[in-house]
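Below is one structure, written out as structure tokens; comments come after it.
The other protein chains are all here in position, but one chain of the complex has been omitted.
Entry: subunit A
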Amino acid sequence: MSDVRQHADDIHDQFSDHIDVSVEDVEERLTTLVDEYKVPMDEARRSVTNHYLEEADLEREDISRGGSEAANVEDVDEPEQWIDLTAKVIELWDPRSDSVAQVGLLGDPTGTIKFTKWAKSDLPTLEEGGVYELRNVVTDEYQGRYSVKLNSTTVIEELDEELEVGDDTSEIEGALVDMQSGSGLIKRCPKEDCTRVLQNGRCNEHGDVEGEFDLRIKAVVDDGIDAHEVIFDKEATEDLTGLSLEEAKEMAMDALDTTIVADEIMDDIVGTYYRIEGPTFGRYVLADDVEELDGPADAEQLLIKARSM
């Protein structure tokens, strides 16, 4: 099905209960705008939708949102699907492009997903921590990861309720094969809502600041098939290493060097097998539940298999 036809179908579905209109008629209007007037598709959709709203004497809220279906984050497994989400804005990130108004992470009880809101779609601003009903968002896929795009047909309604956010939990089991730079005793920017890790005492956003100490590990856990990046926050790092933030600070003060903490931790964890459970954010797994695998592994089943080959 062509792109235009798909959009025509969506719009037709929305109006078929209200007015007598054919898909071909919708498609022709869209084609005229897109091909002859070089209007972007989401603008064309908006314009054609408004035309039929007027014709049917309806408000936007009255039309059925045919084509888009109420969905949970975990259901998103296909690009180009029109769905409705009820989700909380977990994080907003800095847009890298002028064409993007807002970008960040949405969550519902079933998981988290990235969202992008186009600048030209002219939608209200989402607030971090806010819970919204987002009608008519479209799914997208890039390198196997899904996201949703808020477009000019999207209807945003802020809800006055709390929403518990669930995790896309991963469980990985493998050897910790590397600890990356930026691990150990680090300093973060103290400015409200910043928390960026300082590089040589400087925050990318706020320049030279008096940093606040924190403990963190960025590590690679590898099972021989995939290499996973795992982040241990302060609590997870303290649990893993038995080293508290206070002890780490003392250790660094005695040595007049913060890197001693990373060296110490590295000796302790590299080459060890772990089972790690936690939510995934992009390509990272946040270590929530960590177990060192120091018991014997079962060789018997494998031996039976190898002998029968």
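Definition applied: a residue touches a chain if its C-beta (ideal position, glycine included) is under 8 Å from a C-beta of that chain, and two chains touch if they have at least 3 such contacts; residues count from 1.
Quick note on the criterion: contacts and distances are computed from a predicted model.
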{"item": "Missing subunit (named according to UniProt) among the choices \"DNA-binding protein\", \"FAD-dependent pyridine nucleotide-disulfide oxidoreductase\", \"Cbb3-type cytochrome c oxidase subunit I\" or \"Transporter\"", "value": "\"DNA-binding protein\""}
{"item": "Touch criterion as defined above, residue of A:E127, A:E171, A:D267 or A:E291 at the omitted chain", "value": "A:D267"}
{"item": "Contacting the left-out chain in the complete assembly, out of A:I19, A:A70, A:C194 or A:A227", "value": "A:A227"}
{"item": "Which residue of A:D178, A:E247 or A:E264 touches the chain not shown here", "value": "A:D178"}
{"item": "Interface with the unshown chain - residue positions in subunit A", "value": "175, 177-178, 180, 220, 222-227, 229, 266-267, 270-273, 283, 293-300, 302-303, 305-307, 309"}
